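Excluded from the complex is one protein chain; the other protein chains are retained at their positions.
Order of writing sets the chain letters: A and B. Residues in each chain are counted from 1.
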Amino acid sequence: MNPLSAPRPGHRDESRVVRLALISIALAFLVLFLFLPLVAVFAKAFEKGAAAYLAAIVDPAARDAIRLTLTVAAIVVPVNVVFGVAAAWAIAKFEFPGRGLLVTIIDAPFAVSPVVSGMVFVLLFGAHGVVGPWLIAHDIKIVFALPGIILATLFVTSPFVARELLPLMESQGNEEEEAALTLGGSGWKTFYHVSLPKIRWGLLYGVVLCNARAMGEFGAVSVVSGHIRGLTNTIPLHVEILYNEYQFSAAFAVASLLSLLALATIGIKAYVESRVRPRS
Amino acid sequence: MSLSLRSRIGIVVAAMSIAVAASTAKAGKVSILNVSYDPTRELYQDVNVAFAKVWKAKTGNDLTVQQSHGGSGKQARSVAEGLEADVVTLALAYDVDALAVSGLLAADWQKRLPDNSCPYTSTIVFLVRKGNPKGIKDWDDLAKPGVAVITPNPKTSGGARWNYLAAWGFALGKYGGDEAKAKDFVARLYKNVPVLDTGARGSTVTFVERGIGDVLIAWENEALLAVREFGKGKYELVAPPRSILAEPPVAVVDKFAAKHDTKEVATAYLAYLYTPEGQEIAARHFYRPRNAKVGASYAYQFPKIDMFTIDKVFGGWDKAQRVHFADGGVFDRIFGAGR
Partner (left out) sequence: MSRADRRVLPGFAPAISLTVGYVSLLILIPLATLVLNSASLGPAAFWAAVSAPRALAAYRLSIVTALAGGAINAVFGVIVAWVLVRYEFPGKRVVDALVDLPFALPTAVAGIALTSLYAENGWIGKQLAPWGVKVAYTPLGIVVALTFIGLPFVVRTVQPVLQDLEPEIEDAAAVLGAGRVATLARVILPGVLPALATGFALSFARGLGEYGSVVFIAGNMPMVSEITPLLIMIKLEQFDYAGATAIALVFLTVSFTMLLTVNALARRGTARLRAR
């Protein structure tokens, strides 16, 4: 980082008044749109006291929702990590026809509304879907069951790791890998000992974002889940149910769990960035 | 020949294992899925707890009843699409008939339980804000210009269809059976509806939480619940002099119950709704019980309403659904505006 770009007084900078004004505007904007909602979650969660808060979280339906959410994340994140690494490797390190198209396709789930993301799986696997009758004949349940939720979540979170690693691997180039190979390393060894360490922070960041989205996905899961309490309700769906049953502080109590997760996510991200780009 | 110590220990261990296995087989876990309509959340919370106790005492098994709630029509279609309900407790018989058509239960399901498989009834009333600022007294007032009416979407919600038919039935009564005038009345009413939620609970949330609308057309049980939940005095129940008798049925979904081997517990679960305890729970949640004795002790909480039935006025659900709620039916033509 260029030491000359540190703030310094002089005729090149804004006057103190302007600076203060800009800082105030920026902070006011952030307080209004970021900080207050976060505080609101916790304030409303504890509105009825700490005992009610705990009760809401250890409630069996809440625990089932937590368990389901963790299960989904535990499956979705590793799968998308493998995919993300493979995709980034293939695209960043090699030239091939259709490279740009592949990148756009990988980006596609970002452009699809969550509701539509869930809907396509109902269209495929629902009872009147493309493979619906076959599934019914073989007694395989996808929609309204765990597999459907996993598929929808996979779809929605698939770009995160790939998108994170792609520019990273592109900018890192191949020299180190090529050197390792000429020194006699095998393909896998080169990958584990040379490439992986280079991308580890980007990978961590991608994992963390993918996880946050996997646990927090609402629209897509809402469409495929069937809303069976205790069975196919994830934490976000459970929050919606509590909210619709007038149990507002319980809804916020459960929501606060996800908020804590969000704070952990951005904390890890800040840490990762401080390792990658130490600020002067 | 005497048995060695080893053999004796072996026999004891074997005997103990069998005993343990037998007892754990007895204290098994059973689970059924109850797919229900929107407002019954609180009702079945209590019913499930009570019935689980009864079932445990009777069989030693731990019963979990899982719940899914939503607009009745939507729930029925979900079951038809593969949501494996062991029992359905829906808002109207037509939705269960639709499942019979799909082959999920027998066509004569309604005869299997007393009172046409409806352990409790309800009716349709109005919920207004404190002080009744728009002076809502009867169905007429809902069709007046400047009154915002909240009612759910008949395409997804059972309560919505009862609401619609209650309004239509009122109009028939008022205009001496003139269907054209009734249609005009209902059309004017729906012009006053700014938003259609997917279920009765959704509409209640819109009216109460979002503060939209002057009057909510609601299940009687939902209105009484709202009055209680939001502090006395914030909302008032207005009972029209005439309304429709709403009979929400319950049924075991034969195909799935057979598949999950839960037919016995599912049948017992529904039968429990008819027992005095079950009826008591229903009454506590503002559903009108069938049991005369329980009904008498809870009569105070229900307004006096002159009720007409769907059979008498509309010739039954099948006809009503076909005429009014099927694609291209009267409702589509009334509500129009690009569905």
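To be clear about the criterion, a residue touches a chain if its C-beta (ideal position, glycine included) is under 8 Å from a C-beta of that chain, and two chains touch if they have at least 3 such contacts.
Note that this is a predicted model, so its numbers are computed, not measured.
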Contact partner of the left-out chain, one of A:A56, A:A73, A:M119 or A:I228: A:M119
Hidden partner chain, touching residue among A:I106, A:I142, A:L168 or A:V207: A:I106
Positions on chain B contacted by the hidden chain, ascending: 70-71, 73-74, 77, 81, 153, 155-156, 194-198, 206, 209-212, 337-339
Absent-chain interface as seen on chain A, which is shown: 1-2, 4-5, 7, 10-15, 18-19, 22-23, 25-27, 29-30, 32-38, 40-41, 44, 82-83, 86-87, 89-91, 93-96, 102-116, 119-124, 128-130, 151, 154-155, 158, 174, 177-178, 181, 186-187, 190-191, 209, 212, 215-219, 222-223, 235-237, 239-240, 243, 248, 251-252, 255, 258-259, 261-263, 265-267, 269-270
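Basically, only the chains that are shown with their structure count from here on.
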Of chain A, residues touching chain B in the complex: 126-128, 132, 136, 141, 143-144, 226-231, 244-246
For the chain B and chain A complex, residues of the former touching the latter: 33, 41-42, 64, 66-70, 78, 80-84, 201-202, 205, 229
